[in-house]
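Below you'll find the structure, written out as C-alpha coordinates, and then a few comments.
Of the protein chains in this complex, one is absent; all others appear in place.
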(Lines give C-alpha, C1' and ligand atoms only; values in the text may rest on other atoms or scores of the structure.)
Protein backbone atom coordinates (compact mmCIF):
# COMPACT_ATOMS: atom_id res chain seq x y z
CA UNK A 1 0.00 0.00 0.00
CA UNK A 2 2.04 2.88 -1.31
CA UNK A 3 1.38 6.55 -0.46
CA UNK A 4 -0.13 6.83 -3.94
CA UNK A 5 -2.57 3.99 -3.17
CA UNK A 6 -3.44 5.64 0.09
CA UNK A 7 -4.10 8.97 -1.61
CA UNK A 8 -6.25 7.19 -4.19
CA UNK A 9 -8.23 5.55 -1.42
CA UNK A 10 -8.82 8.80 0.41
CA UNK A 11 -9.76 10.59 -2.79
CA UNK A 12 -12.32 7.92 -3.66
CA UNK A 13 -14.05 8.71 -0.34
CA UNK A 14 -13.76 12.47 -0.34
CA UNK A 15 -16.99 13.07 -2.26
CA UNK A 16 -20.06 12.01 -0.29
CA UNK A 17 -21.43 8.81 -1.92
CA UNK A 18 -24.86 10.47 -1.73
CA UNK A 19 -23.95 12.87 -4.53
CA UNK A 20 -21.37 11.12 -6.72
CA UNK A 21 -23.95 9.63 -9.06
CA UNK A 22 -25.82 12.91 -9.41
CA UNK A 23 -22.66 14.89 -10.07
CA UNK A 24 -21.42 12.40 -12.67
CA UNK A 25 -24.79 12.48 -14.44
CA UNK A 26 -24.57 16.27 -14.46
CA UNK A 27 -21.05 16.16 -15.91
CA UNK A 28 -22.11 13.82 -18.71
CA UNK A 29 -25.19 15.88 -19.50
CA UNK A 30 -23.20 19.11 -19.67
CA UNK A 31 -20.55 17.48 -21.83
CA UNK A 32 -23.21 16.47 -24.30
CA UNK A 33 -25.08 19.77 -24.28
CA UNK A 34 -22.42 22.46 -23.96
CA UNK A 35 -18.92 23.04 -25.30
CA UNK A 36 -16.04 23.24 -22.85
CA UNK A 37 -15.98 27.02 -22.59
CA UNK A 38 -19.71 27.16 -21.85
CA UNK A 39 -19.42 24.38 -19.29
CA UNK A 40 -16.67 26.32 -17.53
CA UNK A 41 -18.73 29.51 -17.62
CA UNK A 42 -21.68 27.68 -16.09
CA UNK A 43 -19.48 26.26 -13.33
CA UNK A 44 -18.02 29.70 -12.60
CA UNK A 45 -21.54 31.12 -12.27
CA UNK A 46 -22.47 28.32 -9.85
CA UNK A 47 -19.35 29.12 -7.85
CA UNK A 48 -20.30 32.79 -7.77
CA UNK A 49 -23.74 31.89 -6.43
CA UNK A 50 -22.19 29.65 -3.78
CA UNK A 51 -19.88 32.48 -2.68
CA UNK A 52 -22.80 34.92 -2.48
CA UNK A 53 -24.65 32.48 -0.24
CA UNK A 54 -21.55 31.93 1.90
CA UNK A 55 -20.05 35.40 2.40
CA UNK A 56 -16.77 35.60 4.29
CA UNK A 57 -16.41 37.86 7.32
CA UNK A 58 -14.13 40.88 6.92
CA UNK A 59 -10.47 39.95 6.95
CA UNK A 60 -7.60 42.36 7.46
CA UNK A 61 -4.91 40.16 5.95
CA UNK A 62 -4.54 37.53 3.26
CA UNK A 63 -3.94 34.97 6.00
CA UNK A 64 -7.18 35.96 7.76
CA UNK A 65 -9.04 35.65 4.46
CA UNK A 66 -7.54 32.19 3.94
CA UNK A 67 -8.63 31.19 7.45
CA UNK A 68 -12.15 32.46 6.80
CA UNK A 69 -12.35 30.50 3.55
CA UNK A 70 -11.09 27.37 5.28
CA UNK A 71 -13.71 27.76 8.01
CA UNK A 72 -16.34 27.50 5.27
CA UNK A 73 -14.61 24.58 3.55
CA UNK A 74 -13.97 22.71 6.77
CA UNK A 75 -17.60 22.88 7.92
CA UNK A 76 -18.66 21.47 4.55
CA UNK A 77 -15.83 18.94 4.18
CA UNK A 78 -14.86 20.59 0.89
CA UNK A 79 -11.06 20.36 1.09
CA UNK A 80 -8.68 23.13 2.06
CA UNK A 81 -7.10 26.19 0.46
CA UNK A 82 -3.77 28.02 0.68
CA UNK A 83 -3.19 31.60 -0.46
CA UNK A 84 0.40 32.59 -1.21
CA UNK A 85 1.37 36.18 -1.87
CA UNK A 86 3.72 36.78 -4.79
CA UNK A 87 5.19 40.09 -6.00
CA UNK A 88 2.51 40.61 -8.61
CA UNK A 89 -0.20 38.08 -7.82
CA UNK A 90 -1.68 35.71 -5.28
CA UNK A 91 -1.41 31.97 -5.81
CA UNK A 92 -4.47 29.98 -4.73
CA UNK A 93 -4.20 26.23 -4.27
CA UNK A 94 -7.28 24.25 -3.29
CA UNK A 95 -6.74 20.60 -2.41
CA UNK A 96 -9.17 17.74 -1.98
CA UNK A 97 -12.14 19.28 -3.78
CA UNK A 98 -14.98 16.73 -3.72
CA UNK A 99 -16.17 18.09 -7.06
CA UNK A 100 -12.84 17.24 -8.70
CA UNK A 101 -12.97 13.83 -7.01
CA UNK A 102 -16.53 13.15 -8.16
CA UNK A 103 -15.87 14.29 -11.70
CA UNK A 104 -12.84 12.09 -12.18
CA UNK A 105 -10.00 12.77 -14.54
CA UNK A 106 -10.28 14.61 -17.81
CA UNK A 107 -12.70 17.29 -16.70
CA UNK A 108 -10.59 20.43 -16.19
CA UNK A 109 -13.67 22.62 -16.71
CA UNK A 110 -14.93 21.57 -13.26
CA UNK A 111 -12.18 23.67 -11.70
CA UNK A 112 -14.08 26.74 -12.89
CA UNK A 113 -16.51 26.21 -9.99
CA UNK A 114 -13.88 27.16 -7.40
CA UNK A 115 -12.58 29.85 -9.77
CA UNK A 116 -16.02 31.42 -9.51
CA UNK A 117 -16.05 31.07 -5.73
CA UNK A 118 -12.65 32.71 -5.28
CA UNK A 119 -13.39 35.45 -7.83
CA UNK A 120 -16.50 36.42 -5.85
CA UNK A 121 -14.80 36.19 -2.47
CA UNK A 122 -11.80 38.29 -3.57
CA UNK A 123 -14.05 40.91 -5.14
CA UNK A 124 -16.17 41.10 -1.99
CA UNK A 125 -12.97 41.44 0.04
CA UNK A 126 -12.15 44.59 -1.86
CA UNK A 127 -10.09 43.33 -4.75
CA UNK A 128 -9.61 45.99 -7.39
CA UNK A 129 -11.77 45.48 -10.49
CA UNK A 130 -8.67 44.98 -12.61
CA UNK A 131 -7.83 41.86 -10.64
CA UNK A 132 -9.30 38.52 -11.62
CA UNK A 133 -8.99 34.88 -10.63
CA UNK A 134 -7.92 32.47 -13.37
CA UNK A 135 -7.44 28.73 -13.16
CA UNK A 136 -3.88 27.74 -14.04
CA UNK A 137 -4.01 24.00 -13.44
CA UNK A 138 -6.98 21.74 -12.81
CA UNK A 139 -6.90 18.70 -10.59
CA UNK A 140 -3.16 18.02 -10.61
CA UNK A 141 -2.19 15.84 -7.66
CA UNK A 142 -5.54 16.49 -5.93
CA UNK A 143 -5.01 20.25 -6.26
CA UNK A 144 -6.77 22.93 -8.32
CA UNK A 145 -4.49 25.95 -8.82
CA UNK A 146 -5.55 29.52 -9.51
CA UNK A 147 -3.90 32.90 -9.68
CA UNK A 148 -5.37 36.24 -8.64
CA UNK A 149 -3.68 38.80 -10.86
CA UNK A 150 -4.07 41.92 -12.95
CA UNK A 151 -6.13 41.29 -16.06
CA UNK A 152 -4.42 42.66 -19.12
CA UNK B 1 -40.51 19.26 20.23
CA UNK B 2 -43.44 18.05 18.17
CA UNK B 3 -43.25 15.23 15.60
CA UNK B 4 -43.34 17.98 12.97
CA UNK B 5 -40.30 19.68 14.53
CA UNK B 6 -38.54 16.34 14.64
CA UNK B 7 -39.29 15.68 10.97
CA UNK B 8 -38.05 19.17 10.10
CA UNK B 9 -34.82 18.49 12.00
CA UNK B 10 -34.20 15.18 10.27
CA UNK B 11 -35.02 16.68 6.87
CA UNK B 12 -32.54 19.50 7.42
CA UNK B 13 -29.84 16.84 7.85
CA UNK B 14 -30.84 14.41 5.13
CA UNK B 15 -28.83 16.14 2.37
CA UNK B 16 -25.09 15.94 2.98
CA UNK B 17 -23.89 19.43 4.01
CA UNK B 18 -21.08 18.94 1.49
CA UNK B 19 -23.50 19.37 -1.43
CA UNK B 20 -26.33 21.59 -0.21
CA UNK B 21 -24.66 24.80 -1.34
CA UNK B 22 -23.77 23.39 -4.75
CA UNK B 23 -27.27 22.02 -5.31
CA UNK B 24 -28.92 25.28 -4.29
CA UNK B 25 -26.63 27.24 -6.63
CA UNK B 26 -27.58 24.85 -9.42
CA UNK B 27 -31.30 25.31 -8.67
CA UNK B 28 -31.01 29.10 -8.78
CA UNK B 29 -28.98 29.02 -11.98
CA UNK B 30 -31.46 26.73 -13.72
CA UNK B 31 -34.39 28.84 -12.53
CA UNK B 32 -32.79 31.87 -14.11
CA UNK B 33 -31.78 30.19 -17.35
CA UNK B 34 -34.56 27.72 -18.17
CA UNK B 35 -38.34 27.67 -17.88
CA UNK B 36 -39.96 25.14 -15.60
CA UNK B 37 -40.68 22.53 -18.29
CA UNK B 38 -37.06 22.65 -19.52
CA UNK B 39 -35.73 22.38 -15.96
CA UNK B 40 -37.87 19.31 -15.40
CA UNK B 41 -36.70 17.78 -18.70
CA UNK B 42 -33.08 18.36 -17.70
CA UNK B 43 -33.67 16.74 -14.30
CA UNK B 44 -35.36 13.76 -15.94
CA UNK B 45 -32.37 13.31 -18.26
CA UNK B 46 -30.00 13.42 -15.26
CA UNK B 47 -32.16 10.79 -13.57
CA UNK B 48 -32.00 8.62 -16.67
CA UNK B 49 -28.21 8.87 -16.67
CA UNK B 50 -28.08 7.95 -12.98
CA UNK B 51 -30.29 4.90 -13.63
CA UNK B 52 -28.08 3.79 -16.52
CA UNK B 53 -25.02 4.00 -14.28
CA UNK B 54 -26.83 2.11 -11.49
CA UNK B 55 -28.66 -0.73 -13.25
CA UNK B 56 -30.88 -2.92 -11.09
CA UNK B 57 -30.43 -6.70 -11.09
CA UNK B 58 -33.23 -8.73 -12.67
CA UNK B 59 -36.31 -8.91 -10.48
CA UNK B 60 -39.17 -11.38 -10.91
CA UNK B 61 -41.73 -9.39 -8.95
CA UNK B 62 -42.61 -5.80 -8.21
CA UNK B 63 -41.55 -6.38 -4.61
CA UNK B 64 -38.16 -7.68 -5.75
CA UNK B 65 -37.73 -4.62 -7.96
CA UNK B 66 -38.59 -2.37 -5.02
CA UNK B 67 -36.03 -4.17 -2.87
CA UNK B 68 -33.38 -3.78 -5.59
CA UNK B 69 -34.13 -0.06 -5.87
CA UNK B 70 -33.94 0.35 -2.11
CA UNK B 71 -30.57 -1.44 -2.03
CA UNK B 72 -29.26 1.32 -4.31
CA UNK B 73 -30.92 4.09 -2.32
CA UNK B 74 -29.83 2.71 1.03
CA UNK B 75 -26.17 2.45 0.02
CA UNK B 76 -26.28 6.09 -1.08
CA UNK B 77 -28.46 7.38 1.78
CA UNK B 78 -30.98 8.64 -0.78
CA UNK B 79 -34.26 7.88 1.03
CA UNK B 80 -36.55 4.95 0.39
CA UNK B 81 -39.21 3.92 -2.13
CA UNK B 82 -42.45 1.93 -2.05
CA UNK B 83 -44.14 0.45 -5.13
CA UNK B 84 -47.87 -0.33 -4.84
CA UNK B 85 -49.70 -2.26 -7.53
CA UNK B 86 -53.10 -0.90 -8.55
CA UNK B 87 -55.55 -2.36 -11.08
CA UNK B 88 -54.28 -0.17 -13.91
CA UNK B 89 -51.06 1.35 -12.67
CA UNK B 90 -48.23 1.21 -10.14
CA UNK B 91 -47.94 3.90 -7.48
CA UNK B 92 -44.37 4.94 -6.65
CA UNK B 93 -43.70 6.89 -3.46
CA UNK B 94 -40.17 8.00 -2.68
CA UNK B 95 -39.57 9.51 0.75
CA UNK B 96 -36.66 11.46 2.15
CA UNK B 97 -35.01 12.45 -1.14
CA UNK B 98 -31.95 14.56 -0.33
CA UNK B 99 -32.50 16.47 -3.58
CA UNK B 100 -35.95 17.58 -2.44
CA UNK B 101 -34.50 18.45 0.96
CA UNK B 102 -31.63 20.45 -0.56
CA UNK B 103 -33.88 22.28 -2.99
CA UNK B 104 -36.34 23.40 -0.37
CA UNK B 105 -39.97 24.20 -0.97
CA UNK B 106 -41.39 25.58 -4.17
CA UNK B 107 -39.30 23.54 -6.60
CA UNK B 108 -41.61 20.78 -7.84
CA UNK B 109 -39.50 20.41 -11.00
CA UNK B 110 -36.77 18.72 -8.92
CA UNK B 111 -39.04 15.67 -8.59
CA UNK B 112 -38.42 15.03 -12.29
CA UNK B 113 -34.99 13.65 -11.35
CA UNK B 114 -36.48 10.58 -9.66
CA UNK B 115 -39.13 10.43 -12.41
CA UNK B 116 -36.24 9.95 -14.84
CA UNK B 117 -34.65 7.31 -12.62
CA UNK B 118 -37.83 5.25 -12.24
CA UNK B 119 -38.72 5.63 -15.94
CA UNK B 120 -35.36 4.14 -16.90
CA UNK B 121 -35.47 1.41 -14.27
CA UNK B 122 -39.02 0.30 -15.23
CA UNK B 123 -38.15 0.32 -18.93
CA UNK B 124 -35.03 -1.76 -18.28
CA UNK B 125 -37.14 -4.14 -16.19
CA UNK B 126 -39.27 -4.84 -19.23
CA UNK B 127 -42.01 -2.28 -18.98
CA UNK B 128 -44.02 -2.03 -22.19
CA UNK B 129 -43.21 1.03 -24.27
CA UNK B 130 -46.75 2.35 -23.74
CA UNK B 131 -46.09 2.63 -20.02
CA UNK B 132 -44.51 5.74 -18.60
CA UNK B 133 -43.68 7.22 -15.22
CA UNK B 134 -45.25 10.57 -14.40
CA UNK B 135 -44.87 12.66 -11.27
CA UNK B 136 -48.21 13.22 -9.56
CA UNK B 137 -47.11 15.14 -6.48
CA UNK B 138 -43.76 16.67 -5.64
CA UNK B 139 -42.34 16.89 -2.15
CA UNK B 140 -45.55 16.59 -0.15
CA UNK B 141 -44.79 15.52 3.42
CA UNK B 142 -41.23 14.50 2.49
CA UNK B 143 -42.60 12.28 -0.32
CA UNK B 144 -42.36 12.51 -4.11
CA UNK B 145 -45.21 10.53 -5.74
CA UNK B 146 -45.24 9.05 -9.21
CA UNK B 147 -47.45 6.73 -11.19
CA UNK B 148 -46.40 4.14 -13.77
CA UNK B 149 -49.30 3.89 -16.17
CA UNK B 150 -50.40 3.61 -19.78
CA UNK B 151 -49.65 6.75 -21.75
CA UNK B 152 -52.69 7.88 -23.70
CA UNK C 1 -45.55 5.62 4.18
CA UNK C 2 -46.89 7.02 7.42
CA UNK C 3 -45.19 9.76 9.46
CA UNK C 4 -44.08 6.98 11.82
CA UNK C 5 -42.42 5.11 8.91
CA UNK C 6 -40.74 8.32 7.84
CA UNK C 7 -39.43 8.96 11.35
CA UNK C 8 -38.15 5.37 11.52
CA UNK C 9 -36.36 5.86 8.21
CA UNK C 10 -34.71 9.08 9.30
CA UNK C 11 -33.73 7.57 12.65
CA UNK C 12 -32.10 4.60 10.95
CA UNK C 13 -29.84 7.07 9.12
CA UNK C 14 -29.10 9.51 11.92
CA UNK C 15 -26.08 7.59 13.24
CA UNK C 16 -23.20 7.54 10.77
CA UNK C 17 -22.96 3.98 9.33
CA UNK C 18 -19.23 4.24 10.01
CA UNK C 19 -19.79 3.91 13.76
CA UNK C 20 -23.00 1.92 14.25
CA UNK C 21 -21.20 -1.42 14.41
CA UNK C 22 -18.57 -0.13 16.82
CA UNK C 23 -21.14 1.47 19.10
CA UNK C 24 -23.30 -1.65 19.16
CA UNK C 25 -20.29 -3.81 20.00
CA UNK C 26 -19.47 -1.40 22.82
CA UNK C 27 -23.05 -1.59 24.14
CA UNK C 28 -23.01 -5.39 24.15
CA UNK C 29 -19.61 -5.51 25.84
CA UNK C 30 -20.65 -3.08 28.55
CA UNK C 31 -23.90 -4.96 29.12
CA UNK C 32 -21.92 -8.11 29.72
CA UNK C 33 -19.24 -6.57 31.90
CA UNK C 34 -21.01 -3.92 33.99
CA UNK C 35 -24.37 -3.62 35.72
CA UNK C 36 -26.77 -0.91 34.58
CA UNK C 37 -25.78 1.67 37.19
CA UNK C 38 -22.09 1.29 36.33
CA UNK C 39 -22.80 1.52 32.62
CA UNK C 40 -24.70 4.75 33.21
CA UNK C 41 -21.88 6.12 35.36
CA UNK C 42 -19.36 5.31 32.63
CA UNK C 43 -21.51 7.03 30.00
CA UNK C 44 -21.89 10.10 32.22
CA UNK C 45 -18.10 10.29 32.62
CA UNK C 46 -17.68 10.07 28.83
CA UNK C 47 -20.20 12.88 28.45
CA UNK C 48 -18.29 14.97 30.97
CA UNK C 49 -15.09 14.45 28.99
CA UNK C 50 -16.84 15.43 25.76
CA UNK C 51 -18.16 18.62 27.40
CA UNK C 52 -14.70 19.50 28.71
CA UNK C 53 -13.30 19.12 25.19
CA UNK C 54 -16.15 21.19 23.71
CA UNK C 55 -16.59 24.12 26.12
CA UNK C 56 -19.45 26.52 25.39
CA UNK C 57 -18.80 30.26 25.06
CA UNK C 58 -20.23 32.43 27.84
CA UNK C 59 -23.96 32.88 27.58
CA UNK C 60 -25.99 35.52 29.39
CA UNK C 61 -29.33 33.77 29.09
CA UNK C 62 -30.72 30.27 29.01
CA UNK C 63 -31.66 30.82 25.37
CA UNK C 64 -28.09 31.86 24.54
CA UNK C 65 -26.80 28.75 26.27
CA UNK C 66 -29.22 26.60 24.26
CA UNK C 67 -28.03 28.26 21.05
CA UNK C 68 -24.40 27.62 21.98
CA UNK C 69 -25.14 23.97 22.69
CA UNK C 70 -26.97 23.62 19.39
CA UNK C 71 -24.04 25.17 17.55
CA UNK C 72 -21.91 22.29 18.86
CA UNK C 73 -24.56 19.66 18.08
CA UNK C 74 -25.30 21.04 14.63
CA UNK C 75 -21.64 21.01 13.56
CA UNK C 76 -21.41 17.36 14.65
CA UNK C 77 -24.84 16.29 13.36
CA UNK C 78 -25.74 15.17 16.90
CA UNK C 79 -29.42 16.19 17.06
CA UNK C 80 -30.81 19.28 18.74
CA UNK C 81 -31.70 20.43 22.24
CA UNK C 82 -34.35 22.64 23.83
CA UNK C 83 -34.07 24.19 27.30
CA UNK C 84 -37.34 25.24 28.99
CA UNK C 85 -37.37 27.25 32.18
CA UNK C 86 -39.81 26.11 34.86
CA UNK C 87 -40.46 27.68 38.27
CA UNK C 88 -38.08 25.36 40.07
CA UNK C 89 -36.08 23.63 37.36
CA UNK C 90 -34.99 23.62 33.71
CA UNK C 91 -36.30 20.97 31.36
CA UNK C 92 -33.79 19.70 28.81
CA UNK C 93 -35.03 17.77 25.80
CA UNK C 94 -32.50 16.42 23.30
CA UNK C 95 -33.89 14.94 20.10
CA UNK C 96 -32.27 12.81 17.43
CA UNK C 97 -29.24 11.65 19.39
CA UNK C 98 -27.20 9.34 17.14
CA UNK C 99 -26.11 7.41 20.24
CA UNK C 100 -29.72 6.58 21.11
CA UNK C 101 -30.31 5.66 17.46
CA UNK C 102 -27.24 3.44 17.29
CA UNK C 103 -28.00 1.73 20.58
CA UNK C 104 -31.53 0.83 19.64
CA UNK C 105 -34.36 0.29 22.06
CA UNK C 106 -33.99 -1.05 25.58
CA UNK C 107 -30.81 0.80 26.52
CA UNK C 108 -31.93 3.70 28.74
CA UNK C 109 -28.47 3.87 30.30
CA UNK C 110 -27.11 5.39 27.07
CA UNK C 111 -28.99 8.59 27.91
CA UNK C 112 -26.49 9.12 30.73
CA UNK C 113 -23.97 10.26 28.11
CA UNK C 114 -25.90 13.46 27.39
CA UNK C 115 -26.71 13.75 31.10
CA UNK C 116 -22.95 13.98 31.65
CA UNK C 117 -22.57 16.53 28.87
CA UNK C 118 -25.32 18.83 30.18
CA UNK C 119 -24.18 18.44 33.81
CA UNK C 120 -20.72 19.67 32.83
CA UNK C 121 -22.00 22.46 30.59
CA UNK C 122 -24.43 23.79 33.23
CA UNK C 123 -21.76 23.65 35.93
CA UNK C 124 -19.30 25.51 33.72
CA UNK C 125 -22.02 28.07 32.99
CA UNK C 126 -22.20 28.87 36.68
CA UNK C 127 -24.85 26.54 37.95
CA UNK C 128 -24.89 26.35 41.73
CA UNK C 129 -23.34 23.20 43.16
CA UNK C 130 -26.69 22.16 44.58
CA UNK C 131 -28.10 21.89 41.07
CA UNK C 132 -27.70 18.69 39.10
CA UNK C 133 -28.89 17.22 35.80
CA UNK C 134 -30.89 14.00 36.00
CA UNK C 135 -32.32 11.95 33.17
CA UNK C 136 -36.09 11.66 33.45
CA UNK C 137 -36.92 9.72 30.32
CA UNK C 138 -34.61 7.98 27.87
CA UNK C 139 -35.24 7.73 24.16
CA UNK C 140 -39.00 8.28 24.14
CA UNK C 141 -40.15 9.36 20.69
CA UNK C 142 -36.56 10.11 19.58
CA UNK C 143 -36.10 12.37 22.64
CA UNK C 144 -33.94 12.06 25.76
CA UNK C 145 -35.36 14.20 28.59
CA UNK C 146 -33.48 15.62 31.55
CA UNK C 147 -34.16 18.05 34.33
CA UNK C 148 -31.73 20.51 35.92
CA UNK C 149 -32.93 20.93 39.50
CA UNK C 150 -31.95 21.24 43.12
CA UNK C 151 -30.50 18.03 44.47
CA UNK C 152 -32.17 17.06 47.73
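Think of it as A, B and C in the order they're written, each chain with its own count starting at 1.
Everything that follows uses one rule, which is that a residue touches a chain if its C-beta (ideal position, glycine included) is under 8 Å from a C-beta of that chain, and two chains touch if they have at least 3 such contacts.
Because the structure is a prediction, the values reported are computed rather than measured.
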### Task
Considering the entire complex, write down the shown chains that touch the omitted one.
A, C
### Message
Among C:37, C:75, C:128 or C:151, which one touches the chain that has been omitted from the display?
### Response
C:75
### Query
Just one of A:26, A:56, A:72 or A:96 touches the chain that is missing; which is it?
A:96
### Message
So one chain is hidden, and I want to know which residue out of A:3, A:57, A:87 or A:129 touches that hidden chain in the complete assembly.
### Response
A:3
### Summary
The one of C:50, C:83 or C:146 in touch with the missing chain is C:50
### Query
In terms of residues, what is the contact footprint of the unshown chain on chain A?
1, 3, 5-7, 9-11, 13-14, 77, 79-80, 82, 93, 95-96, 141-143
#### Entry: Missing-partner contacts on chain C, residue numbers
15-19, 21-26, 28-29, 42, 45-47, 49-50, 53-54, 75-78, 98-99, 113
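Definition applied: only the chains that are shown with their structure count from here on.
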### Task
Name the shape of the chain contact graph, picking from line, ring, star, complete and other.
line
#### Entry: chain B-chain C separation of Cα centroids, rounded to whole Å
34
### Query
Just how far, in Å, is the C-alpha centre of chain B from the one of chain A?
29
### Task
Quick one: which residues in chain C touch 2 or more of the other chains?
none
